[in-house]
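First the structure, then my questions, so here it is.
Removed: one protein chain of the complex. Kept in place: all other protein chains.
Let's turn to chain A:
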Amino acid sequence: MIPHRAGAAGAFALLLFATTACGGGSGDSGGSGGDGELNVMMYQDSLAVVQKNAAERFNENHEDVEAVVNEVPGDGYEDKLRTVMGSGQSPDMFFNWGGGSIEAYVDQEMLLPLGATLQENPEMEEAFIPSILEAGKVNDTQYGIPLRGTQPVMLFFNEQVFEDAGAEPPETWQDLLDLVDTFKDEGVTPFALGGATPWTEQMWMQYLVDRQGGYEVFQRIQNGDSEGWRDPAVLEAAETVQDLVDRGAFGDNYASVSYEEGGASALLSEGKAAMHLMGSWEYSTQLADAEEFAKEDLGYAAFPAMPDGDGAPQAVVGNPTNFFSVTDDGDSEAEVDFLKQTYTDEYVQDMVENGEVPTTDNSEEMIEEHSPNPDFATFQYRMVRDAPTFQLSWDQALDRSVAEPMVTEIERLFNKQVTPEEFVDNVAALQ
């Protein structure tokens, strides 16, 4: 009964007016020089306090510029960003995921390349783990500086369920397959999976392709060659997915389990599922929803190695970190000053105290001293530090016009609505 047609049409029209009004939307307003305000657009959650504290410290040292952190609610952050960037009301700098999440802005030449900034400030380049900084590049040009902790995908498990079954966490692929049978016999779902939010299914594909074919396979796709999907590793990974489904690795109702509503995490904490492949934020999710379980029985391990796989067994996938990008308005002195905040001791300590695992090279001592959960944080830090490559989540690495339909294809692969061969054809056809 709601007039969606009129609403959507109105939104299109407003966007159109806005873009034509600013003559091509080169994002030339809201500059930091004129009005003395440095507008920082930030993803709103409990961790944004770190950036707000940084803004306060920045303001104490700068009399002529005032940094203002605008927090935008997480749900719809990307849509809001696209709207403000398209309407010429762009912020001076903004939070993003790197890769495909900023590619459209790079194409429109709205962002400031930061290569020169890194050269002028060598301490900035040296402050971060190289593979993490690398993830802030688009087309081999630096456009993002890390601003948050790292978020690798890892294998979480319920220690109590493992103990009851007399099982050990998997180290090899065969271990993992054996565990599927073990837990099926126990009447426990081997892996929790939130198939109603298919980006969680994507994590399996990411690890399988990375372990089978190596980092280069998806890099080729990420760099715009959609024929990269026809690499044998992708087909093999797709076949492995359906093999896991047939073995009952995810139970039989994963297609309607939602991660965002906490369904998948609850399966793990209540012992209905033994394992859960998820980003490192699963730890804080469990801490919030099932505190006792998180402190007593939540185990974690790396994704096992594949037999005969070409990929490095220590490679990780997930979100290397989040980045600050600067919009190009001719005067970037204040923005660069603000970027220097992101590796100060105060900033890093703030992150650690909020449970994050920073991506700077002084993190390990910080974690030991200040982390609320040093064991988990150290495990995570070493996992990322020792990883030869860190593949950014596929849906963030690709432009949205390709990423969203790709995630749907992965969902259809898991639901067996397509064969592995059809999956490869379908994703290769996305442009």
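Note that contacts are C-beta pairs under 8 Å (C-beta built on N, C-alpha and C of every residue); 3 or more make two chains touch, one makes a residue touch a chain; residues count from 1.
Going forward, contacts and distances are computed from a predicted model.
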Exercise for review: Leaving aside the chains on screen, match the unshown one to its UniProt name from "Response regulator", "Xylobiose transport system permease protein", "Cytochrome c" or "Polysulfide reductase NrfD".
Suggested key: "Xylobiose transport system permease protein"
Point to revise | Identified contact with the non-displayed chain, of A:V49, A:A255 or A:A428 | key: A:A255
**Study point:** Residue, one of A:S46, A:N223 or A:S401, that touches the chain absent here
**Key:** A:S401
Study note, to complete from the structure: Touching the hidden chain, out of A:P190, A:G263 or A:P304, is A:G263
Practice item. Pick out the residues on chain A that sit against the missing chain. Key: 1-6, 8-10, 12-13, 15-16, 19-20, 24-25, 79, 82-83, 85-86, 104-105, 108, 110, 195-198, 252-258, 261, 263, 266-267, 272, 400-401, 404-405, 408, 411-412, 415, 417
